[in-house]
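For this depiction, one protein chain was excluded, whereas all remaining protein chains were kept in their positions.
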Amino acid sequence: MRAVTFQAPGEVAVQDVPEPELQGPDDAIVQIDASGICGSDLHIYHGRVPVEPDFTIGHEFVGTVLAAGHELERATVGERVLGCFHTACATCTPCIRGDYHRCAHGRTFGHGSKLGDLQGAQAERLLVPRANLTLRRVPEGMSDDVALFAGDVLGTGYHAVAHAGLRSGDTAAVLGLGPVGLCAIQAARAAGATQVFAIDTVSDRLDMARRFGATPIHLTDEDPKRTIRAATAGAGVDVVVDAVGDPAPLALAISLVRDAGTVSGIGAYAGKGEVPLGLAWLKGVTLRLGLANVIAHVDRVLAMVSAGLLDPAPLVTHHMALDQAPDAYALYDRREALKIVLTP
Amino acid sequence: MRAVTFQAPGEVAVQDVPEPELQGPDDAIVQIDASGICGSDLHIYHGRVPVEPDFTIGHEFVGTVLAAGHELERATVGERVLGCFHTACATCTPCIRGDYHRCAHGRTFGHGSKLGDLQGAQAERLLVPRANLTLRRVPEGMSDDVALFAGDVLGTGYHAVAHAGLRSGDTAAVLGLGPVGLCAIQAARAAGATQVFAIDTVSDRLDMARRFGATPIHLTDEDPKRTIRAATAGAGVDVVVDAVGDPAPLALAISLVRDAGTVSGIGAYAGKGEVPLGLAWLKGVTLRLGLANVIAHVDRVLAMVSAGLLDPAPLVTHHMALDQAPDAYALYDRREALKIVLTP
Amino acid sequence: MRAVTFQAPGEVAVQDVPEPELQGPDDAIVQIDASGICGSDLHIYHGRVPVEPDFTIGHEFVGTVLAAGHELERATVGERVLGCFHTACATCTPCIRGDYHRCAHGRTFGHGSKLGDLQGAQAERLLVPRANLTLRRVPEGMSDDVALFAGDVLGTGYHAVAHAGLRSGDTAAVLGLGPVGLCAIQAARAAGATQVFAIDTVSDRLDMARRFGATPIHLTDEDPKRTIRAATAGAGVDVVVDAVGDPAPLALAISLVRDAGTVSGIGAYAGKGEVPLGLAWLKGVTLRLGLANVIAHVDRVLAMVSAGLLDPAPLVTHHMALDQAPDAYALYDRREALKIVLTP
Partner (left out) sequence: MRAVTFQAPGEVAVQDVPEPELQGPDDAIVQIDASGICGSDLHIYHGRVPVEPDFTIGHEFVGTVLAAGHELERATVGERVLGCFHTACATCTPCIRGDYHRCAHGRTFGHGSKLGDLQGAQAERLLVPRANLTLRRVPEGMSDDVALFAGDVLGTGYHAVAHAGLRSGDTAAVLGLGPVGLCAIQAARAAGATQVFAIDTVSDRLDMARRFGATPIHLTDEDPKRTIRAATAGAGVDVVVDAVGDPAPLALAISLVRDAGTVSGIGAYAGKGEVPLGLAWLKGVTLRLGLANVIAHVDRVLAMVSAGLLDPAPLVTHHMALDQAPDAYALYDRREALKIVLTP
């Protein structure tokens, strides 16, 4: 079958790869109808996340069940399904605590041997192991462009907000208006945030944020700290989501959050970074860092998409054929797209 | 000044009463612009909640600060304000825990000597003791009909939902579509409930619930249990709000909630009642009973009203003059009104 | 092999039953070293919980792994293990929420076909399905009498306290000093309860409670309400555990708990019962009913037993041979024993 594989930094290929085969009793083989290119695919594309050459990449998908192990309960052959970006064993200590994102045996689709050796979703067909945990039927009438993201970028936006403990009536700010940041805006508004400040430097993204109900603030042309203080009687916002993952936005987040508020750092931090610890301590800030626990949220996220409370469709700026993946990655790398959907 | 006083079961009067006077350093005297008649006023009207004759009743209000103690910080003379239905000391053990509704020294406006001997708000002027805790400025541009309810019925609806731990993406049901139930529907929708089932027997109220985004179910013409099971894959809803306060709706609530779900009993229960304990135990249900902690919520509720996420205005079915209070009570008692606003 | 089977109300037998066989990839066959007789076994014995004749009963066990599926990770052949009283699928919606006790596919050992058709632990050998979720190695040096209860009665006591949200420095009361109530006392003390009132009518149990650090109160010879009010400055205790499961103790629990406190109803309620709803509502009480979620707690419970913070050994009043099971049940039924341990 055809699949998008990593070759070398800056180079992906579409090539023939072996067909996936059922292994465990609750595995599924999914005929992919659409797959997405995600910001974390760019980490692979740039060589920052090491993946073996010829390994199939991609981890956002919607498709149709082609074959199923005898214990699969979440769907039957022929049904449209969506999945999460990783699997989990469900029975290790972190899983029992509900921390599926820290599963001792977790496997991420399309991230090479170091993250579980699980071939990716930018392909014609996909093996989904332990699918009872992560696979879900696509609700009646839901389009691919919407279903595609429930188990990845939308779940991540939901997590960023829920993990921060946002309550209806709270205020929030989101730093970095890529797809995750934009989804976090939707999730915060849907959860009853009265005002969500959206901070970035790209005017298209600020416009999209406004469309999603946020108050856009240009990072450098405006003064986020002054604007937010003015709007919150000097207090700062209850919750800040840092969807960038660098020390500078984290420092800004700490300056924007209210006393005893929470900063949710969903963006991928790396290495070490300088943090204004004194200010964070004086304010009594809680920092919650880490990857999203999408498995824990996927049912609620899907219900919210069905109900129209979340809608990632506007994020999809490009549809391309699977065979065009090299062009799609190059285009995505030039930041000319928010979300590209590939169709086999 | 003129005020509405309780006289005897079924009888209220409008009479001259003494002017309120400042006592503590953070007290306020409020010139009442509008006051509401609430379901709990009917308990007084019916004699079920004992109040002395000639005691001024009413506990929902919006007005203008006429005089203020030297420590009042929440507002200054001349500013429009709203208040909560009761006061609290802020320093007793329940208050320090955040349980302002269980304050050891709490006083409820207009509920007679047993509940704190605090004259009510259906009057020309009102003493608000310890106003730093409960008084709030009315946000710019907010109408009386909306501001009036933030510290009472709307805060109660918010509490019913928040106390149940509803998370965005959850489902809910609300039993009893009086003002509190209708406000709970708004609060649940605003907090991200994907579907809220609204159960009552009065078609006007079911219509109002639909208008607020709920799925109406007629209690007797339809089968709430079957409808909700069908809509939730047999599971039941995550949260049920019982806004009635009798054993029968509580039993229905227990039958509608999912396993390990929560029933929030905000309606005023009295005496003893038969409860399906076996079913509640098998399902692992949590029951959270009691009055609303509106002081803890008033800032978030007000922010949500300002942001348009909550809007009690449609509940106001009648505006009447303070002097018409006897007619207003009679009309309310005949259940011909949802909310009556009195203007001095 | 030999096993204790239910025959008819009031009658159990020891008979030859088929050997268990591995089925799933993470199943284990455990050679039973010791099994316990539990209060819920009495429900079966009395015929209140219907179990088929010749069905093997028992659900508390410690033993040695005799055979293991190829995916079993929790233990290897030859290792000493303990288990939980039920299994769960780990992947259904309740399991993903962490509500393993409400698993859609949960199976309880030794409770007949209606509760999962899973043969019991009062036998020479036991099949433990999906053992990665529920099986644990017995820590070095831990005796059978102690390990035996981690996944059942001790986990239930832990749950009763944890589910009520008890914080260190809180006060508690426990109603009903059977094994669950006594374990709840230990769990409350270990979690930092400053005073635990223990209420029953049996002086031996009151003595045991005192030995576990509780303040015993005789239900009828003394006045629990007055004693507890006197000891808590009139407030009542933060948490009450009802380990009986009848309306009368639940009513007492509601009268003993402080305003806005929590009653944890761990005892098995059945049918309907009259509850003082008015009082519960006035106090703003939270009632958390239901079976214990022992799978969620077993690692912490086991760690506490290892550390000496929990110690069920004093509860074991009798050791008997598996073949003496009919006598053991008769003795337990006469309430002459707290805990009987059977050895094959």
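For clarity, chains are labelled A, B and C in written order, and residue numbers in each chain start from 1.
FYI, contacts are C-beta pairs under 8 Å (C-beta built on N, C-alpha and C of every residue); 3 or more make two chains touch, one makes a residue touch a chain.
Everything numeric here is computed off the predicted structure, so don't read it as measured data.
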item: Touching the absent chain when the full complex is considered, from A:Arg102, A:Arg137, A:Arg229 or A:His319; value: A:Arg102
item: Touching residue (missing chain; options C:Gln31, C:Thr93 or C:Gln195); value: C:Gln195
item: Listed residues B:Gln15, B:Thr76 or B:Thr91, member touching the removed chain; value: B:Thr91
item: Hidden partner interface residues of chain B, rising order; value: 24-26, 73, 89-93, 95-98, 130, 132-133, 295-296, 299
item: Interface residues of chain A (partner: the chain not displayed); value: 93-94, 97, 99, 101-102, 235, 245, 247, 250, 259-260, 265, 268-278, 280-291
item: Absent-chain interface as seen on chain C, which is shown; value: 158, 161-162, 167-171, 187, 190-192, 194-195, 297, 299-301, 303-304, 306-307, 309
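Keep in mind that, in the parts below, only the chains that are shown with their structure count from here on.
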item: Separation of chain A from chain C, taking each centre as the mean of its C-alpha atoms, in whole Å; value: 41
item: Multi-chain contact sites of chain B, meaning residues that touch two or more partners; value: none
